[in-house]
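Here you go, one structure.
Heads up, one of the protein chains got dropped from this complex, but the rest are sitting where they should.
This part shows chain A:
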């Protein structure tokens, strides 16, 4: 049948471009152990550069191509390896993930800042030229794509198998330390693979631009296609990666050809890569525990219970004052901040305590909101059930993935977030395409919390209670288990802990907390839609949580407030919108190495003040306030109450903890 052949052939052309991109991803990952989530974003950014060279500057296509692929891309790759990702491969996976997510967001922001949104066209190479093959028309661009893929495959083969540096690259896959001992230069190897990797991302992006258009997000998301293809080769084998890319291209092409053009099934077309990815992940064998990887880590000190309760009460008092003082529309903003802060609490549990990264946390809030609106049970029971549904969805996502390692979890959650964003939330049974659902504010014991001020205060109360709950967990057996699991999963396993179910439970609990935030958010807004839960929001949640401190509830509170302020700032100065993303993204790149974040620096300032400036203050305060701490929250900035900053160690932290933190900070 002719059309099957036609669609298959078309799919191979797209697959060839995916293969180019994916091989760059595999190259950088295998040689430096840093999975570059921003791989697609680099492709996007450099496609814009290519557009700029050819369309705006009017340079000849070939010259622009040589400049982008031969100069700009390798230079960026070298720079990133040298100054950003160097050494990340040996650290915890979560840090490398956060840093590259930061790059992703930063690049999108930068692109928006340099090339503000406007329709741009990047013509295919030799547009108009083509040949009739059977019943289909093969364009010159498609042929070039295929030729490029073959050239890349052949070039990489020659490089890795026939050159000295290529041999060193393969050696560095196994053991960079050993390579160093034998006189190799792992840094040079790493720089070269990043230079080539980014160049391949650029080539893939440029070749795919006529298909996916010159769009900040669509090109960035190509990392999921590349990742899915690379997973077929377990992120290691280049030939399998090429095969995976071709299969993916053909599947997508078939979807275009054979899926109905309207209705629910039609929406599956853009998420074929995500589905392909899940299928591979489910089929992969369970990873084995490895010995001798991780060492002790340093986290923010856990405040004493009295201090925590005091600070929580302080926050509640401050918010009570605030909601009655500020303008009505700003009251809602405080509610939004509380939503984000609760979602970030779920990340404190998962990432800060547990060491796992989720790129779908706001999607779980979306699941909670959807469940809350659909249930139409505006009471605590409805809220709880919504949270449970989000937790169950979280468990379902985590179950197949957590047999593998943390890296796969994070990447798969990103695919999941895109899947929900593009398909499920827009489906008839959910928010519907461009639609919204109404949600009523909840009642407690028949008393409806109707007014904005009361509802927002209730949300903050929920935050405070959850934060306290989290701190209780952290101090108890579960907290010890989480630390132990991060320090040595193997030891936990040989002591009898079923790591898989433990992690699934942890992930589900975290998704449940995010779902609770979503339910509360639905009530706050009154109407919620798919547009409220875009996958990109989850990336921002993660970055700000880490920047402000993913290991403390204070960090969550600060991060939530900052994320609420972000769109306000962007609206206030639209010309700076992209720049703000760039600042957040690159800020996370700088700060992502220390997940204790800004909050921990504040704790340190607090300790310093206590010891240097007012050594006797603590006793005097104790004498004045027998319950302690209630005043603490109020002496922070007015709109950003600092939970447990000033007196972090009054009776809590132990000296050993503090000492090590000082060393690191």
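Just so we're on the same page, a contact is a pair of C-beta atoms (placed from the backbone, for glycine too) under 8 Å apart; a residue touches a chain by one contact, two chains touch by 3 or more; residues count from 1.
We adopt the following convention: contacts and distances are computed from a predicted model.
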Handout entry: Hidden subunit of the complex - UniProt protein name among "Histidine--tRNA ligase", "ABC transporter domain-containing protein", "Ger(X)C family germination protein" or "Putative ABC transport system permease protein"
Key = "ABC transporter domain-containing protein"
Fill in the blank from the handout: Full-complex touch with the removed chain, picking from A:161, A:324, A:494 or A:573, is A:494
Problem - Touch criterion as defined above, residue of A:136, A:375, A:484 or A:609 at the omitted chain - result: A:484
Fill in the blank from the handout: Listed in rising order, the chain A residues that touch the chain left out are 288-289, 291-292, 295-299, 476-478, 480-481, 483-484, 486-488, 490-499, 654, 656, 660
